[in-house]
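Let me begin by handing over the structure; questions about it come next.
Every protein chain of the complex appears in place save one, which is left out.
Moving on to chain A:
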Amino acid sequence: MTTTAPGITKATKPAKARRGGVMGSTGLYIATGVAALLFLIPFYLIVRNALMTDPEITGETWKWFPTSIQWGNITEPFDDVTVDFAQSLWNSVVVAVLHTAGILLVCSMAGYGLARIPYKHANTVFYAVLVTLMVPTAVTFVPSFVLVSSLGWVDSYRGLIIPGLFSGFTCFLFRQYFLGFPKELEEAARVDGLGYWGAYWRIVVPNSLNFFAAIATITFINGWNAFLWPLVIGQDPSAWTVQVALSSYMTNQTVNYHLIFMATAISILPLVLVFLFLQRWLVQGIAQTGIKG
């Protein structure tokens, strides 16, 4: 191969590459397509089961599609008396929205302070933040629960939201981001007579919306999907988030397949929408920061 004359190599190579290209790309698309179908099976199962009757789901032979689509199933999780599904959905909305807003506010400001405001003990403070990265938050749920229960915050929005706001990791990400923020913009603001506070809100934040959007999307998804902490804090069903409610369906005495899957579909829908519309920021954010939660 390497010994052939350069002229021949040059002549054969493009042809070969093209041939390999066509055949290779057919194989490539088949492989990708099969993988994609496998990845879509769970979504298909949710929709199928959510729109079927129970006798069809549990029937003798497998049915790929419902014989008649049961649109009436949509209201069933809301009429169920054993689990207050509507309340749990509302709790999840409140928790995920406030969790996201709170984290963005608190962690971005701290990140900016650490990155940009000169202070002689700034490094000490930064190390205190770094140390918390070594301790995984999931492992500290026992001590956190101990603290939150002595504050009397069990079964409350405060207990669900506030302890999760002080994410050393998000603060760290914002700091890294602000270190790379163009200084000239801030200096221009300084010339205009703005202090740190004014420069931050009028110049820095409006020029960082892409990064904020990326962090917001990831944070919202994590807030909506969180399970361990809401499970620990939500002792009373009225404080359950939708994830805790879904989990309770699995341990119920009677299993109502179509209802459970409709509830699952409803719980996933907002995120799938967020996902499809904000995917650009999400992908960008993940590629930039390499994180989720």
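Rule of thumb we're sticking to: a residue touches a chain if its C-beta (ideal position, glycine included) is under 8 Å from a C-beta of that chain, and two chains touch if they have at least 3 such contacts; residues count from 1.
Operating definition for what follows: contacts and distances are computed from a predicted model.
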Query raised in the report: Under which of the names "RagB/SusD family nutrient uptake outer membrane protein", "Sugar ABC transporter permease", "Xanthine dehydrogenase family protein molybdopterin-binding subunit" or "Circularly permuted ATP-grasp type 2 domain-containing protein" is the non-displayed chain listed in UniProt?
Result: "Sugar ABC transporter permease"
Report summary line: Given A:L51, A:V95, A:A110 or A:A216, the correct residue touching the omitted chain is A:A110
**Report entry** Given A:F85, A:Y177, A:F211 or A:Y249, the one touching the chain that is not displayed
**Finding:** A:Y249
**Report entry** Those residues of chain A which, in the complete complex, touch the missing chain
**Finding:** 1-2, 20, 25, 28-29, 31-32, 35-36, 39-43, 45-46, 49, 57-59, 62, 106-107, 109-110, 112-119, 122-123, 125-126, 128-129, 132, 134-136, 138-147, 149-150, 162-163, 165-166, 168, 171, 179, 183, 186-187, 190-191, 195-197, 200, 221, 224-225, 227-228, 231-232, 243, 246-247, 249-251, 255, 257, 260-261, 264, 267-268, 271-272, 274-276, 279, 283, 286-287, 290, 292
